[in-house]
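The complex is shown incomplete by one protein chain, all other protein chains being positioned as in the whole.
Moving on to subunit A:
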Amino acid sequence: MGRIRQQGPQPMIRDAANAAQAAKAGPAVSVRGVDMDFGAGPLAVADAGFDLARGRFLTILGPSGSGKTTLLRMIAGFQTPTRGEIFINGEPVSKVAPHQRAIGMVFQKLALFPHLTAAQNVAFPLKMRRFDARGIPARVEQFLDLVRLGGLGGRRIHELSGGQQQRVAIARALVFQPDLLLLDEPLAALDRKLREEMQLEFRRIQRELGVTTINVTHDQREALVMSDEVIVMEAGRIQQNARPVDLYRDPANAFVANFIGVTSFLPGRVAPGGLECGGILCPGTPRQALAAGTPARGAIRAEQIRMAADGAALAGLDFRLQGQVRDAIFEGERQLYEVVLPALGGIAVQVYHHDASDFALTAPGQTVTVGWNRRDMILFPAAVP
């Protein structure tokens, strides 16, 4: 893509990063059995644990209030876990004050210093960390170039656009070459185009510097696009920790299956070869061994259900049945259909359809045939009420 301009490696940064990497082995960050109890209500974070290898990009994904920020702030040192321990480079950090941790952070609202210029903002961590004063201007210049703000260093923060402010915040977080970079939804406030541009920008810079990064978001697309690893959180608990592909293909539970992508659920009981739903055997595969007769839910993604006006077109599938279109949403390159299946007791499933020549199908009440393959429907034990 044209936007990702090829930039020569930055020798000084590379060498320092490599030396630091060689000096330390083991995970860059370890979180062990961490709880956060604010006193009121359930735990904000409950029994969180994960390891993150050096140089990796991890995203913590979850709905609002799931404890993402709290977890990140504990790693930054702004909050102390009520239980458990966090290790950075193998050292426990619960007794280390935030300003003594070598962590760069980009805040959700950026938190740039409004009374300083862009360059002074970037120089701030170097001054506070007592870098050699003579080297600071050159270093600041180098990092402003890295985020493509060369020449704008003299501007006040309010004289910069939103995207430019983002870049100042990134430069400020990275300029002292932290062991760890934390991002708390810094892109959430941007419009979509700029957000996607900045996602690629983050990725480029992160790869260039090789800095271990933890990013927080509730945008599943951002998580899948940017990350080496994704942690899905819900109600303070880690639901799954996996590579983006595995998260998508092999969700650990119904929550993750529902949270990533557009997923329909069929209620029923486990039967040999699938799920018995409304007296019909729907082919599916349990994620873990489930005894026949166990109440279960079958999860299937909208893009894995095929749809056609003529059932014969779906002859190759493991399973087919008829339904009626209830609603159709035009999303441009694809359409999202809601199809009611009378044979399964009137359950509705959501179906992505990519064939733009089939617009006749969109009429509500239109009879269509849908179908899927056995491996595409995953069975999870039904949530105990």
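Note that in this section contacts are C-beta pairs under 8 Å (C-beta built on N, C-alpha and C of every residue); 3 or more make two chains touch, one makes a residue touch a chain; residues count from 1.
One rule holds in what follows: contacts and distances are computed from a predicted model.
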item	value
Identity of the absent chain, which is to be given by its UniProt protein name, from "Protocatechuate 3,4-dioxygenase subunit alpha", "Binding-protein-dependent transport systems inner membrane component", "Pyruvate ferredoxin oxidoreductase" or "Aspartate carbamoyltransferase"	"Binding-protein-dependent transport systems inner membrane component"
Absent-chain contact - pick from A:P42, A:P63 or A:P98	A:P98
Candidate in contact with the missing chain, chosen from A:P27, A:P125 or A:G268	A:P125
In subunit A, positions touching the absent partner	76-78, 97-100, 103-105, 107-109, 111-115, 124-125, 128-129, 172-173, 176
